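Input: a single structure, listed below in structure tokens.
As you look at this complex, bear in mind that one protein chain is not there, while each of the others sits in place.
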Amino acid sequence: MKAVALKLQWFELGLIAAAAIVVAVMPFVLSNYNRSQGATVAVFVIAILGLNVVTGYTGQISIGHGAFMAIGGYTTAILTHNHGWNDIATLPMALVIGFGAGVIVGLPALRFHGAYLALLTFALALAVPQIAKNYSNFTGGTEGLALPTHSGLWLYGLAWATAAVIFVLTWLLLRGRTGRAFRAVRDSEIAAASSGIGLALHKTFAFGVSAAFASVAGSIYVLINNFVNPDVFGLTLSLYILIGAVVGGLGSLWGVVVGAAFVQLLPIGLTSSNAVSSEAVPVVFGAIVIFVMAVMPQGSAVILGGLAGLPNRIRRSHSSYQPPRMEAR
Amino acid sequence: MPVNLRPWIVPALLAGVVIFLLVGSIESALFAQQTVSGLANGGIYASLGLALVLIYRATQVINFAQGAIATFTTYVAWQFMQWGLGYWGAFVVTLFVAFAGGIAIQLVAIRPVERRGNVLTVVIASIGVLIAVEGAVGWIWGPEIRFMPSAFPVRTYHVGGVAFSLQDLGTIGVSIASVVVLWALFQFTKLGLAMRAAALRPNAARLVGVRVSWMLSLGWGLAAVLGAIAGMMAAASPSVLLQPNMMDGVLIYAFAAAVLGGLESPAGAVIGGLAIGAMLNLLSSYVSWVTPQLLLPAAFVVMLIVLLVKPSGLFGRTRVKRV
Partner (left out) sequence: MIKRARLTLVALAALAVVVASAAVAATAAGTPGVSAKSITIGGTFPLTGPAQLYSVIPKAEAAYFAYVNAHGGVNGRKINFKYYDDAYNPAQTVPLTHKLVEQDHVFADYGSLGTAPTLATRDYLNKAKVPQVLVATGDSYWGAQYKKYPWTIGFQPDYPGESRIYGQFIASKVPQAKIGVLMQDDAYGENYYNGLVKGLGAAKDKIVDVEKYDATQTDVSSQVVKLKASGANVFALFALPTQTITALVVATKVGWHPTTFINNVSASPLFMGLAQQSGANVQGDISATYVYDVWNNPSTATSKLYKSIIAKYDAGANPLDANVLYGVASAWTMVQALKNAGSPPTRAGLMKALTSMNQVNPFLFPGIKMKTSSTERFPIDQQSLEQYKGTGWQPFGRLFSKAR
């Protein structure tokens, strides 16, 4: 029995090592353009990890994570553009401010469940870009702020290094006592509370961590595009993070890269290829999303696990995964 | 014996709002005009909000594609008129098309997902429908703004310095009429009862012989019909116009209307919609710090405050938590 567990771990380690090697080798094969595409995939990896903490592990639905990306993006843009900060130095700042914003949203979110929380976060995604537009003295309004450009290689390195750090942080957070508490809250709040888990504390903390990660993702997103304005953080961004998280597989960390690649590479690939006319791209993309949901409703994590012929553990964690409920309560 | 005040909070609040609007309107013609044109917009939010409430009641799912489906069916109506059908002819045909289309979407996009997935995957599927249907409108009919005739005369009447058109009144009237029909459906017909049972207790409903999956399809079909009505009212209004993204600005306020009303209450959605319409106009004309950009965030804050006080909306029933 012990041997089996060890074997599984070796397999997981092997999988991570293989993925790391691929990610590390890629930039030397890719063109400059594809490097920045690769960097943007890492941005979605970070954002989806963040959403996964709050929706996948504590069961609080958020359709508004683009709002937290906006907070990080504007933190970086304003600090570098108006205050001459170094790019990388803004990332910890985005993390801290994002955490604060997450806690502020997380506190009232304690009162809401399911459909109400979904719709309130949806409104948040629309409201935050409006606020950025309003204070144009700092944010540049609709004309935005232009930032210095970076090479694709630099961006790729920064984005994936950050994604790796966030991945490890998430893993460490979720494997221990906090992770168990999160899952307990998700599976049954009343049961969790009666076994002495602080509901409000854990739920708010999860929201903070989640927003902090999304905020860092927003920072790097802005550095890659070397531009920020409210249109960058439109509703589509929030929807894509959610789609990516579910396609990747909520409640598991394995499918994150697949989900991120799905939402970043597929639409832009369709747009810039001649396979379908530009006007038909949304129709095709929307149809693919529906199809993916129909064939693998648990996301890619299960499929990936199945391919590798292993993680029973992952599957088991899935079968116990209770989706957040949508009912009004 | 202590008097229980709780049931009276909401009616008292509503009465207060109505008195405030009436007194303001008597005091100032500008206030009255802002209220009237705000209520006219509110009628549109209410109509789409109703469709959201219906689908939520029937399937316990928030349909993010509701606005896009409404836009699509409105274009269908426009297309029939281009082909020579009169307004009411096109109107009726469109309702049938919408009904069939709503059922088709449920069968093709939602049911396969629902069977193996969970609520969240269904939400993602509805987002997929949103992206696809909104894209299809631009793809099929192009980006141009089109003219959509109104069901009611656009002639305006002036009463004491306040202008209003039959179109405004008609829009509000249609949303109220829809509520009555819906209420009657759920309250007095076997079908309505079966639909509610299918949504809330699918297994129990199945045991008593309700065809649950058919009820869910029916819910989507009926919601699409309500959406089509909302779309046709909206497109004829000068403040929306018939164009591929016409529901973008409406959907968020329709959601807000539905949430304020308690998500399951048709009457709540209509009152919520009218209240939001009037509130937006009055906020932007009388509260100076609410700049045009801050209008949506301000509406969001108001909604949040109401919900913090009453987490299940103005007309929502508080349900007992299950372990």
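Letters A and B name the chains as they come in the text, with residue numbers starting at 1 for each one.
We take it that contacts are C-beta pairs under 8 Å (C-beta built on N, C-alpha and C of every residue); 3 or more make two chains touch, one makes a residue touch a chain.
This structure is a prediction, so every number in the text was calculated from the model and none was measured.
Contact with the omitted chain, checked across A:T55, A:T75, A:T90 or A:Q130, is made by A:Q130. Of A:N32, A:N82 or A:S195, it is A:N32 that touches the chain left out of the display. From the set B:T74, B:T121 or B:Q293, the residue in touch with the chain omitted from the display is B:Q293, counting the whole complex. In the complete complex, the hidden chain is touched by one of A:F68, A:Y116, A:F182 or A:Y221, namely A:Y221.
Taking the complete complex into account, B:S285 is the one of B:Q79, B:S213 or B:S285 that touches the chain left out. Residues 29, 31-33, 36-37, 40, 130, 133, 136, 141-144, 146, 148-149, 221, 224-229, 231-232, 234, 236-237, 268, 271-272, 278-279, 281-282 of chain A touch the missing chain (whole complex, contact as defined above). Although one chain is not shown, part of chain B still touches it, namely residues 30, 33-34, 37-38, 40-41, 135, 138, 142-147, 154, 156, 158, 163, 165, 238-241, 243-246, 248-249, 280-281, 284-285, 291-293, 295-296.
Criterion: only the chains that are shown with their structure count from here on.
Of all residues in chain B, only 56, 60-62, 108-109, 112-113, 116-125, 127-136, 138-139, 252, 255-256, 258-259, 262-264, 291, 293-297, 300, 303-304, 307-308, 311-313, 316, 318-319, 321, 323 touch chain A in the complex they form. Residues 55, 61, 108, 111-112, 114-116, 118-120, 122-124, 126-128, 130-131, 133-134, 188-191, 239, 242-243, 246-247, 250, 277, 279-283, 285-290, 293-294, 297-298, 323-329 of chain A are the ones that touch chain B when the two sit in their complex.
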